[in-house]
Structures are given as structure tokens and as C-alpha cells.
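Below you'll find the structure, written out as C-alpha cells, and then a few comments.
Here the complex is missing one protein chain, while the rest keep their positions.
Let's turn to subunit A:
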Amino acid sequence: MNEWTKTDREPDPLPSSLPGPTAPGLGEPQAEVEETLKRIQSHKGVIGTMVVNAEGIPIRTTLDNSTTVQYAGLLHHLTMKAKSTVRDIDPQNDLTFLRIRSKKHEIMVAPDKEYLLIVIQNPCE
């Protein structure tokens, strides 16, 4: 519950101005999540965006179900492996970002203690 008092939050807007059905009192972070994801998704060349939790289960995605589940499972494993690789080489170091470049596109993973943000971009050549 400490998190709630530490973060800077604007006062809750009146219920009538909320864009859609959301839980009372939690509408503001929900809208912020949606907006942030929409900003990332609308960036040049981005094919898909997804957020995966610490167990590798996708909680937000712009792609279809089966593709999302595949990406989430595989990239979660790979990110954990990359993280342990970095820390094994130097225990004071830690993984901050992971990029995989393939023939067709680039996959970017921003890791965190609780979540992973995965963005797939088709870069311009």
C-alpha cells in the first residue's frame, strides 16, 4: 500500500469524464496504461506490443492470442537467461535491455522485476 502514497497522482477526475467502464478509483492508472501502450504501438514500424508478467503470462497485447502466447513464453525464458548471463559475468551488473535482430524484424524487450515490455518493430532499411 506504500506505493499509493509515494507516486505522484493527479486528483481523480469526475466519473462522467472517464472514457469507458473502469473500476471506480482505478480509472486513472488504467487509462494511463492504455495511452502509453497506444503511444508505443503507433510508433514508426511497430508491428506489435505486449506486456508479460513475471511468470511469462501475457497481460496486455496488440497481437492475436496464439502469437502472443508464443512470444511471451519464448522471450520470457530468453530474458531470464540473458539476465543470468550478465550477472554471472559480473554480479554488480544487471540486464537493462534486450534486442534481437532477425531477417524480418527486430524484437525489443524492456525487463523489470515484475513485468516485461516486448515491442516488435520492422525497421526501415
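The rule is short, and it goes like this: a residue touches a chain if its C-beta (ideal position, glycine included) is under 8 Å from a C-beta of that chain, and two chains touch if they have at least 3 such contacts; residues count from 1.
The criterion applied here is as follows: contacts and distances are computed from a predicted model.
Of the candidates "Presenilin", "Cytoplasmic dynein 2 intermediate chain 2", "ATP synthase subunit a" or "Propionyl-CoA carboxylase alpha chain, mitochondrial", the chain left out of this view carries the UniProt protein name "Cytoplasmic dynein 2 intermediate chain 2".
Think of the hidden chain as still there; on subunit A it touches residues 3-4, 7, 23, 26, 29-30, 32-33, 36-37, 39-40, 43-46, 51, 53, 57-61, 65-66, 68-69, 96-97, 99, 101, 103-104, 106, 108, 110, 112, 114-115, 117, 119, 121, 123-125.
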